[in-house]
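Complex shown without one protein chain; remaining protein chains in place.
Chain lettering (A, B and C) follows the sequence in which the chains are written, and residue indices restart at 1 in each chain.
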Amino acid sequence: MNSVSVQDADFDVGLETAALSAGRPEVGAVATFVGLVRADKLAAGGGGAVTAMTLEHYPGMTEKALEAIAAEACARWQLLGTRIIHRFGRLVPGDRIVFVGVAGSHRGDAFAACEFIMDYLKTRAPFWKKEDTPDGGRWVDAREADDAAAGRWES
Amino acid sequence: MNSVSVQDADFDVGLETAALSAGRPEVGAVATFVGLVRADKLAAGGGGAVTAMTLEHYPGMTEKALEAIAAEACARWQLLGTRIIHRFGRLVPGDRIVFVGVAGSHRGDAFAACEFIMDYLKTRAPFWKKEDTPDGGRWVDAREADDAAAGRWES
Amino acid sequence: MSIKVLYFASLRETLGYSHETLTLPASIATLGELRAHLARRGGVWEALGEGRNVRAAINQEMVGPEVAVADRDEIAFFPPVTGG
Partner (left out) sequence: MSIKVLYFASLRETLGYSHETLTLPASIATLGELRAHLARRGGVWEALGEGRNVRAAINQEMVGPEVAVADRDEIAFFPPVTGG
C-alpha cells in the first residue's frame, strides 16, 4: 500500500499515478506532486552560473525516513495508498527530483496527505544538495521556510 | 498559460503533467489531481447495482466556468500554468473523470491552487451525474460537503 | 422580448424539454420573474416553483433571481451541479 524508492533513474509520472488506482475501484482521488530542478533557484545562490546539482543521501536511512513519513500520513488520514520516489545523483534544470502520489476515496484526504508528505520529506529525509558552478561546488543551505511548513502539521 | 478541455476522451496524466513544466525552467513544483469513478460511491446510492455513470454538461458554459476558476486561482496565487480536463459522457468505475494540474515556482502555491480549483469546479462547473442501474437511471444529488469545501476559500 | 431557455439534467427529464424559444410579456423583467412565469404553467412545470432547488444562468453565467433578462438572452435552468 505504501511504496518508497530512492534511485538515480528518472520516473514515469503517468505510470506511477495510474498504479495508485489500478484494480482498486474504491479509489476516487489521486493527488500527486512532482518537484523539479529550477533554473532560477540555482542561479539565486549567487556566484557563477549553475549548470547542475548533485543530490547526496544517506543510503538505508533515506528509505527508512520516507517509509516513516508515509506511515505517519496513513495514521493521520484515510488513505488507500502512497508512493514516494526521490532521486539522487547529478540533475540539471528541468529534471524531476521527487514524486509523491496519494490515493484515497476522497480528495480532501489525498490533498492533505500529499502536501504533508512533501513538507516532512523536506525536513526529515537525509538529502543534501550541492550546486555545480564553473568555480566549483556550493552546498545549498536548508531553508527556514521548510521548517515552518513542516511545523504547521504539528498543531 | 491556462488551458481547459471538456471532452469525452480519456487523457494522459504523464503527458499533461510534463507539459506543465516543459521548456519552463522556472517551474519547480507541479501539483496534480485525478478524480476517478468510484465503485463504492456508485453502489452507495442504494437500489440496483450500478455499472456506469453518465456525465451531462452545458456546452459553452462549462468551458467558461472552468476558465473563470483557473483565472481566479491565478489571481490568488503565484502560478506558472494550469491545466483542467473534465470528461463527459458514459464512464465506468475506475475511469478517470477529471484532471487538474498546477505549475508554480513553489510547492505551497501549486498545492493550494490545485485544491482550490477542484473545490470550485465541484460547485461552479455545470456538470450533472446520472448513475446507470438495472432499474434505470438515477441522478446524483449535489453534496453539501462540496459546498462547505468551496466555502472555506471565501474567508 | 424573445429569449432562448435551456433545461439540463433531471430538470430536462422532468419537463420533457431540453430547450424552447419564448416571447415574454413586458411584465417580466428579471430571472426570478421568468422562473415564476414558467412555474405557473402548472403540472411538471411546478418543478421550477419557489422552494425547489433550481439554479440558473444567463448567457452561460450563473446568476441570482434579481438579475435582469434582456432580449436574445440565453437562459438556463438546472439542478445544483455535481462535477469533478
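Definition applied: a contact is a pair of C-beta atoms (placed from the backbone, for glycine too) under 8 Å apart; a residue touches a chain by one contact, two chains touch by 3 or more.
Computed from a predicted model, the values in this text were never measured in an experiment.
In terms of the touch definition stated at the top, the absent chain reaches A within the entire complex. Across A:70, A:102 or A:125, the residue that sits in touch with the chain not pictured is A:125.
Touch with the hidden chain on the side of subunit A covers residues 35, 55-58, 60-61, 64-65, 86, 97-98, 118, 121-130, 139-143, 146.
Everything below uses one rule, namely that only the chains that are shown with their structure count from here on.
Centre-to-centre separation of subunit A and subunit B, using mean CA positions: 24 Å.
Centre-to-centre separation between subunit A and subunit C, using Cα means, comes to 49 Å.
For subunit C, residues that reach two or more other chains under the stated contact definition are 84. In subunit A, 107 are the positions where the chain touches two or more neighbouring chains simultaneously.
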